[in-house]
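Here it is, the structure, as C-alpha cells.
Apart from one protein chain that is not included, each protein chain of the complex appears where it belongs.
Let's turn to subunit A:
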Amino acid sequence: MTTTTEVAAGRATRAPEDRRAARRRRWLLEVGWKYLLAVVVIFYAIFPLVYVLSASLNPYGTLAASNALFSVIDVSNYAALGETRFWTWAGNTLLIGGIAAVGAVLMGAAAAYAFSRFRFSGRRAGLTGLLIIQMFPQALAFVAIFLMLLALGEVVPVLGLNSKIALICVYLGGALGVNTFLMYGFFNTVPIEIDESAKIDGATHAQIFWRLIIPLVTPILAVVALLAFIAAFGDYIIAKIVLVSEENWTLAVGMYQWVSNQLASNWGLFAAGAVIAAIPVLVLFLSLQRYIVGGLTAGSVKG
C-alpha cells in the first residue's frame, strides 16, 4: 500500500522532469544543432569580411601585419586613401554606374511598356530576338568593342577610347536585352483596365506611361537600377580596355592595380577602400533584398 503510493508519488514528481528532459533532447536533436551549425556557417560566411575590416584598421598596411585580427585599431589607412586616386575612381564609378542604371531603367521601362501594352507587327519577333541577343555576353566581344571605339574616336572623340561616355554607351547597349524581360513580366501584372479607363478620360500614351504605369512598377525599376549599377560596378574587362588613363578608371580597374602590383604593401589601402566601397552596396542590397530575390530568380545572376 505504502509502496504503491510512494511509487505513484515518485512517478508524479519525476514524470514532468522526464518529459522535460526528453523534450530538451528532442529539441537538441531537431532544432538545437541547427544553431550550432549556424555558428560554423556564419564563421564561413563572414570571416573574410571581418578580416578585411580588421586589415583596413591596421596601420601597418601590409599583408603580413594584417593577420593578427584587430590587434591595433587605427584609421590611418582611411586617411591615406585621400592621397591616392581612390576618391576619383569612386566618383567615376558612381557616375558611370549611376547614369548606366538610370539609362537602363528608362530604356527598359519604355521597351517593356511597348511590348506589354501595344500589339504591333514584329512584336513577337522582337521579344524572341531580345531573348536570343541577351544570351550572348557583351564581354566576349571586347576585342570588337575596343576596335570599334578606336575607329569611332577618330570621328567623335567623346565616343572613343578613354571616354566615360563611351563606356556608358557600351553598358547601355546591353541594357535592353537583359532587363526588358524582367520588366515585361512585371508590367503585365498591372491590369490593362487602368490604361483603358485613363484613355477614356483623355490621357495620352505618354501621360499613361509617366503618371500611371511608372508609379505602379517602381519596385521592379529599383531592382533593375540596382542590378545595372552592380553590373557596372563589378565590370572589369570592358572598363579596363575602354578607360585608358588613370584619372578615368573605375574602382574595379584601380583597385585591381593596387593589389596586383604591390600586394604586400598596398594591402591596408585596398582593405580600407573595399570597406568604403562595399558598405553602400551592402546597405542597398540588404534593404532591397525582398525585391531583389524576386528579380534574381527571374533569371539574373551575380556579376
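Basically, a residue touches a chain if its C-beta (ideal position, glycine included) is under 8 Å from a C-beta of that chain, and two chains touch if they have at least 3 such contacts; residues count from 1.
Keep this in mind: contacts and distances are computed from a predicted model.
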item: Hidden subunit of the complex - UniProt protein name among "Maltose/maltodextrin transport system permease protein", "NADH-quinone oxidoreductase subunit D", "DNA-directed DNA polymerase" or "Nitrite reductase small subunit NirD"; value: "Maltose/maltodextrin transport system permease protein"
item: Residues of subunit A (touch criterion as defined above) contacting the omitted chain; value: 30-31, 34-35, 37-38, 41-42, 44-46, 48-49, 51-52, 62-64, 66-67, 106-108, 110-111, 113-116, 118-120, 123-124, 126-128, 131-133, 135-148, 151-152, 154-156, 169-170, 172-177, 180-181, 184-185, 188, 191-193, 199-200, 204-207, 209, 230, 233-237, 240-241, 252, 255-256, 259-260, 263-264, 267, 270, 274, 277-278, 281-282, 285-286, 289, 293, 296-297, 299, 301-303
